[in-house]
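Okay, structure first, notes after.
Note that one protein chain is taken out, while the other chains of the complex remain in position.
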Amino acid sequence: RDGSAASATDSGAREPDKKVVVCTTTMIGDIVRAVAGGTAEVHVLFGPTVDPHLFRATRDDVQQLMAADLVFYNGFGLEGYLEPTFRRVAESGIDLVAVAESILKGDEAMQDAGVSDPHVWMDPHLWARTAPLVAEALGRLLPDSAGLPGRAADTNARILALDSFAREAIATIPESARTLVTAHDAFRYFGRRYGLRVEGIQGLSTASEGGLQALESLVDLLVDERIPAVFFESTVSERNVKALIEGAAARGHRVVLGGTLHSDAPGSAGNYEAMMKHNISTIATALRGDSTATEALK
Amino acid sequence: MIGPASTDGTLARWFEVLTLSGGYNTNVVLFGVALLGLAAGAVGSFAMLKKQSLVADAFAHASLVGVAVAFLVQAWFHSWSGSPEAALAGAARPGPERNMVVLLVGAGIAGAAAVAAIEFLVRKTRLRADTATAAVSSASFGAGIATLSIARRVSGADQAGLDSLIFGAASSMTRADAYAMAALALIAALFTAVLFKPLRAVAFNDRFARTSGLPVNAIDIALGALVAAVTLAGMQAVGMLLVVALLITPCATARLWTRAVGPLVATSAALGATCGVLGVSLSRVLPSVPTGAVVVLIAAAAFVVSALFAPERGLLAGLRRERRMRAAVLVALRAPGDPGVNSGGAER
Amino acid sequence: MIPPPSDFLVLDAAPLAAVVLAAFTLALLGSFLVLQRQAMIGDAMAHSVLPGLVIAFVITGSRAPAPMFMGALGAALFASLAIAALTRYARVEPTAAIGVVFTTLFALGVLLVETTGARNVDLDLDCVLSGQLELLFWPIERGASPWSGESLDRLPQPLLTLATMWAMSVGAVLFGWRLLRATLFDRPFTQARGLRPGLVRGALLLLTTSTVVASFEALGSILVIALLTCPPAAARLLTRTLGAYVALSAVLGASAGLLGYAFATRGAPILIGGTIDASGSVAAAAGLILAATAMVTVLRRPVASPTG
Amino acid sequence: MIARSNQAEPFAVENLVVAYRAEPVLWNVTWSARAGAMSAIVGPNGAGKSTLLNAAVGLVPIVSGRATFWGETFKDARHRIAYVPQRESIDWDFPITAAQVVEMGITHGAAWLVPDFLPRWSRRLLGKGTARAESKTHGALERVGMADFARRPIGELSGGQQQRVFLARALAQEAELYLLDEPFAGVDVATEEILTSELRALARAGKTVVAVHHDLEDVADRFDDVAVLHRELVASGPAKATLTEATIVRAFRQPRAPLALDSTAHG
Partner (left out) sequence: MIARSNQAEPFAVENLVVAYRAEPVLWNVTWSARAGAMSAIVGPNGAGKSTLLNAAVGLVPIVSGRATFWGETFKDARHRIAYVPQRESIDWDFPITAAQVVEMGITHGAAWLVPDFLPRWSRRLLGKGTARAESKTHGALERVGMADFARRPIGELSGGQQQRVFLARALAQEAELYLLDEPFAGVDVATEEILTSELRALARAGKTVVAVHHDLEDVADRFDDVAVLHRELVASGPAKATLTEATIVRAFRQPRAPLALDSTAHG
């Protein structure tokens, strides 16, 4: 169950022998749970519907962090408010792993991005690297746990399966329609991996506000390339997407609302795999312009 | 498609945009922001004269607690057992999409309550408007943050982005928004024109207004409601920053140019609309500039220019007046006899 | 073996000390802001620091606390000077001046975010300034004594800053007492007596600005603004003399800190099954203190207004 | 209590007690103004003169007793009353001209809804009363000698000129009862004389004037009746007869210990 609420206040409810592992996002938590396989107690700080950019810790969260034996977090500024805290938690002798930063270390993807884009989980191919990383860290904590490598391999494989699912699904989209227009720039890794052009109305930072020129050029793009759909994102206001649709409609091009994508948290999808599947099939269906094929894929 | 080029090109395109050929969205935003500027300028003048310029800011801050509570209520309603405990315990199944209308209603109620609380404090206690505004604004914002941290415990409904969800951005105005702004501008214009004298009397000397039989409470409530309506409509259409700025900056600018309330309100409304048009069109031709911020900065530039050059209260105008005065006096003093002074009867 | 440090020591001691120190200091300085009709200035500063942060980020290319703090402080100082200049020289009504300045600076910040590299950094620039009470916990190493030098070194840095600001503010108010009273009450008179009212007000503003910005960093802006305004407002309703007003304001501030923190960390778990945001809770507590005071005064004595 | 007749006094206080804090500043004051007369309220600083008027018009709460106007409450009678407080607590920087201030006193009913920034001809269409209101405003300003300053912002007048504008507003109200708190403070001698004769004319026309006044020497010349106040009512009646040396000494020279009510007030 989601550990963010009740479990923290009465630490007596903890199983006494087990090591405690705390993860920030659901995306990390899912992998850690799978790899740990019950050998450690795993808590996830951000519930599936919590926006990590805006997360504000309460005392329960700090208590969980300070009671942890191992902490996994994303890094690259995703947990903006908490980053200084991680340094201080580390000071008190607790092992911390910045997942996204570790798996991208020395990777060309990162130089590509130029700046620290934290949305690494959007590329399952990259995100699959998390499994061995987690296994290694857990191994330091639980020296006698022999099952870790095996479970890590399984997890890795499952995530890579998402990758092939995505490839197949995207392949059904006509070349000309492979443009993904969303509210904010969370899909760069995704787009790079699967050959989609990604256009965000708003920048990466939530302080940024899209301008009129950017909006009008997006309308131009939609109309010129006859892109069939645009998407909501569960963490960002829907208004600017609606404005796009209206703008295109005024120029005689009907753009449909492709659906709501989950970018920074799984939202109603509940977990990482479901979230990615939801995103991929939503995108594929909408951009292809028909719904039957994705039903088949599912 | 309009893109950056030489300065000449930009200028030409700017005129193009001003003649309504900048695209559908641009035109919607042009009209919407201009109308909002009109409404805000007219209503904001009276708020400024009542020393309540920042009520809009308090409204916007207080709306957060309304959003959070509306969200909680909504989540509780949709949790399968219907009981709050179950929702808090995380047992609820995935909830429905957040309903924007419910959130906006929550925001409106909380904001209106904040405005009412400010009025209450100013009326019934010795606290002044600015203190009451600041206290209500910050305390309700704090309550909003605290409530949001409860909302996080409600699983099954998406709380992500809740604190910014009801805030719009100028560039993403839709036709419906523009219509709403038109209605608002019409109401504001009628309201300030018809109730002009009572509003002025209440703002200037409310004790006298009361003793002379004006319904001061009703007038105050009506003005407060109109400020609240402008703020609510504005913040969900163009964002909090822009609507607060439009309620204050054009009014402060107009004050520098005028000596009477009528011209003040008219100038302020005209300035609000003009800054809206200039800012929106400029943001259309400059690459990657946020529309709302450009409008605010244009309004601020108008203010700075006025503070320096306005003939009524501008700094330079004051200096120039003094210099001319000095020159005229010297001329008059040097002239023989009793020059310049047609007083007749003074003997020296 | 040393027993593990208690949760209170690790999780609560430092935040509690910080919130009480900050609340006391902010309410103390805020009482003078309220007298000057500048209650909203804290809010203005919270919005105004954005351009300072972006500029600091662009210049140094990092989000390290030191440059961010300098950027924020510079912007906040600029904002308060601009507000003072507008009221004095352009005769703009103080509240309107605050509104003009903070919306302008915030818009400038948003523009800079878009036009400099900051757009592509996934961070809320304001989160740098949204410190949180809970995060001032004391990371004592497991098995170490809390009172060892090493553990003491780990006390959160903002606690020291706040203690310094507290000492400076209390000292300044004590020794500047008469000067403050005279200049805030009757500026032309003090000027004619050869004092430098501008200097006194400037010093007060400088002290307030730096305390506010330092507290933003440690506690977040919501709490700061609420503590700057609610306790003085409540104290104003209950007192008649400056000494009682300022002292009561500081005491009410500290109580709001204590009560709000206690509710967030001890009361809320009982009521709703988990802790809630302590900054928000403290701000709300300050508001409730004001609300209760206002109700009591209104019910007790329905006087319209003392002047006139 | 017995219902008052239609012919009740324009202004009466009965057993009035007013207190700001524990100690009362007005104790058991019963007094009434004679219709069609000019009454002066005199008394030393802090005697409670302003408090009396403020309590009567509801700006300060009454502890016990009551104030009536033609037997009615202030609320019911306020359209017949013009009140000029001792110190207007207004924003002197407010963008409003002298004429506009005065016009506030004239505007009635629907005329409030006719904005004065419209061109003259359109205002004529809207309300026939507009032209009359304008001439009334002008007349009132002329009576206080401020016609030349009609279009000046209120903040750009001298202290005495500001006071005169507020007096003009009261005159323009065409009320039946004038409550004036130190109307001549800061006003020059010439204007004072003019204003006195204006008020005298009003009284002759049956209106009632009640004014707080400080200059004891000319009270008898200018007013018909006088009430000497010093927390309690010291004396009242026709001006000449009442203002005896003894009364003046009693009110002005004798130090007066605070009313010893503390035990009751705190109880």
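First chain written, first letter: the chains are A, B, C and D, and each begins at residue 1.
Note that in this section a contact is a pair of C-beta atoms (placed from the backbone, for glycine too) under 8 Å apart; a residue touches a chain by one contact, two chains touch by 3 or more.
What you see is a predicted model; the values in this text were computed from it and never measured.
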Quick check: which displayed chains does the absent chain contact? B, C, D
Identify the residues of subunit B touching the omitted chain, counting contacts across the whole complex. 126, 128, 321-322, 324-333, 340-346, 348
Residues of subunit C (touch criterion as defined above) contacting the omitted chain: 35, 174-179, 181-182, 184-186, 188-190, 192-195, 236, 239-245, 306-307
Subunit D residues touching the chain left out here are 20-21, 43-47, 50-51, 86-87, 89, 148-149, 156-161, 164, 182, 185-191, 214-217, 252-253
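FYI, only the chains that are shown with their structure count from here on.
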Per-chain Cα centre nearest the global Cα centre, belonging to chain: B
Which chain's C-alpha centroid is most distant from that of subunit D? A
Whole-Å gap separating subunit A and subunit B, where each centre is the average of the chain's CA atoms: 38
Interface hub residues of subunit D, defined as touching at least two other chains: 59, 85, 89
Touching at least 2 other chains, the residues of subunit A are 4-6, 54, 56, 58, 206, 208-209, 211
